[in-house]
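What follows is a structure written as structure tokens; I'll ask about it next.
Left out: one protein chain. Kept in place: all the others.
Each chain gets a letter, A and B, in the order it is written, and its residues are counted from 1.
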Amino acid sequence: MDVNRRRLLVLLPAAAVAWKFVLAGTPEGAPNFKLTEHWWAMLIDLPKCIGCGSCVRACSAENDVPDGYFRTWVERYHVADWKIERPDVESPDGGKESFPPSDIGGKNFFVPKLCNHCADSPCTQVCPVGATFVTPDGVVLVDKTYCLGCRYCVQACPYGCRFINPKTNTAEKCSLCYHRITKGLTTACCEVCPTGARQLADLKNPKDPIHEYLKTHTVQVLKPHMATGAKVFYNGMDGSVR
Amino acid sequence: MVIALVVFVGLRAAVVPKTFGQYGHYRGAAIAEIAARPIAYAGHEVCEGCHTDVVDQKKLGRHVVVPCEACHGAQAKHADDPAAVKPPKLDTAVLCARCHEANTAKPKNFPQVVTADHSSGIACDTCHRPHRPKIEDAADNKKPTTEAKK
Partner (left out) sequence: MQIPVEGFMYPNEVELQWSVLIVLYPFLTGLVAGAFILASLERVFRVQAVKPTYRLALLTALSFLLVAPLPLQLHLGHPERSLEMYLTPHRSSAMAMFGFVYLWYLMAVLLLEIWLDYRRDIVLKSQTSSGLARVVYRILTLGSDNISERSLRIDDHIGYLITLVGIPSAFLLHGYVGFIFGSVKANPWWSSPLMPIVFIFSAMVSGIAAVMLLYMATTRLRGKEIDIRCLDKIAQYLLYTFVIDFSLEMLDLLQRIYEADESFRSLDFMVHTRLWASQVIVQILLGTVTPIVLLGLMQILRLTELARKRIYAVAGCLTVIGIFAMRWNVVIGGQLFSKSFLGYTTYKMGFATREGLLTAIVLMLLPFAILWVLVKLLPPWPDATSPVSGVRAAQGTT
């Protein structure tokens, strides 16, 4: 191979790589929101939850959630006596139309659930292309224009909060109403909760009431043994909650 | 081998989105795109800006803590153009039961009734006024509570 051709073969790939970096330059449409000033979380006060399903309906309306799929849902627990490891749980249509009347004795309570926006998110770990990710302000989002629909993330989530949207054929889940919280509003579910059982929290804000709350209440996360760094904190959560 | 590498790098430069890798292993522009979604719930502060008479009613009862859109649904469209978009009339027989139907999983001190026995299916606002639900207070205020400030 003569010298000129060899030189070209070296220069071409180098030029291609350099050009790529040049194009990467300024991002299109940087959000008008300081990404590093927040670390979003949620607080759910279980003794206050009345299982009305307002949060499920609000989320569905706010985020165009398809029927039969849930970005958030409410479970009703019945624990018979000491059988903590075997509760009876039901969630008719995710609790969307609340629950039928019930007079069962024993211990009963509601548990709203949603994406826990894990700091060490297993769904993010397994995504083959980077379509789901944790933002610098702690929200786990899905880029639906990049998602392949391989469903690995749905398998990897220990909490069952992900699903595939049948209209877009991409993965979807609670986005912590990112489009609202970045504008100073609260999430749709927190907005409509009539008892204040659900509260948005910003762990990076020293004035946020959550800091004092966490110090003075008995708080848990779901499936701590999975070590996901879940950021939805439940006050007064019974050991039977799965 | 070299040709394959050149093709690969060239392809990558052409196809991979420009903002990929900006904040991490994902398309940086996605953050802004997701943040730009339209809003459906206005938030109770927006409602309270216009409907001050309702606010005054609610202040006198237990429903003061209940956000407007919990019952009235998403009203951002109405807030943007109140004359053009009117909130629909609510069916209290269905709506109120969602919170107040008796269920042992609800907190003990939360007001709940077995609606079949309590009202035999008639609309709740036949007797209760939604913004100030306690019946004993009816004497204080005879005006209906569902009118907005004109």
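Here, a contact is a pair of C-beta atoms (placed from the backbone, for glycine too) under 8 Å apart; a residue touches a chain by one contact, two chains touch by 3 or more.
Predicted model only: the values in this text are computed from it and were never measured.
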{"item": "Touching the absent chain when the full complex is considered, from B:His25, B:Lys59 or B:Lys86", "value": "B:His25"}
{"item": "Touching the absent chain when the full complex is considered, from A:Phe70, A:Phe109 or A:Phe233", "value": "A:Phe70"}
{"item": "Footprint left on subunit A by the chain that the document does not show", "value": "69-70, 73, 75, 85-91, 93-94, 113, 122, 125-131, 146-152, 154-164, 168-170, 226, 242"}
{"item": "Residue ranges of subunit B at the interface with the undisplayed chain", "value": "11-12, 15-16, 20, 25"}
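Rule of thumb we're sticking to: only the chains that are shown with their structure count from here on.
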{"item": "Interchain centroid distance [CA atoms averaged], subunit A/subunit B, Å", "value": "19"}
{"item": "Partner subunit B, residues of subunit A touching it in the complex", "value": "9, 12-13, 16-17, 19-20, 23-25, 27-31, 33, 35, 47-48, 50-54, 57-58, 61-63, 76-78, 97-105, 108-110, 130-136, 141, 143, 145-146, 175, 178-180, 182-183, 185-186, 188, 191-196"}
{"item": "Complex interface listing, subunit B residues touching subunit A", "value": "2, 5-6, 9-10, 12-13, 16-41, 43-44, 65-67, 69-70, 73-74, 97-99, 101-107, 110, 114-116"}
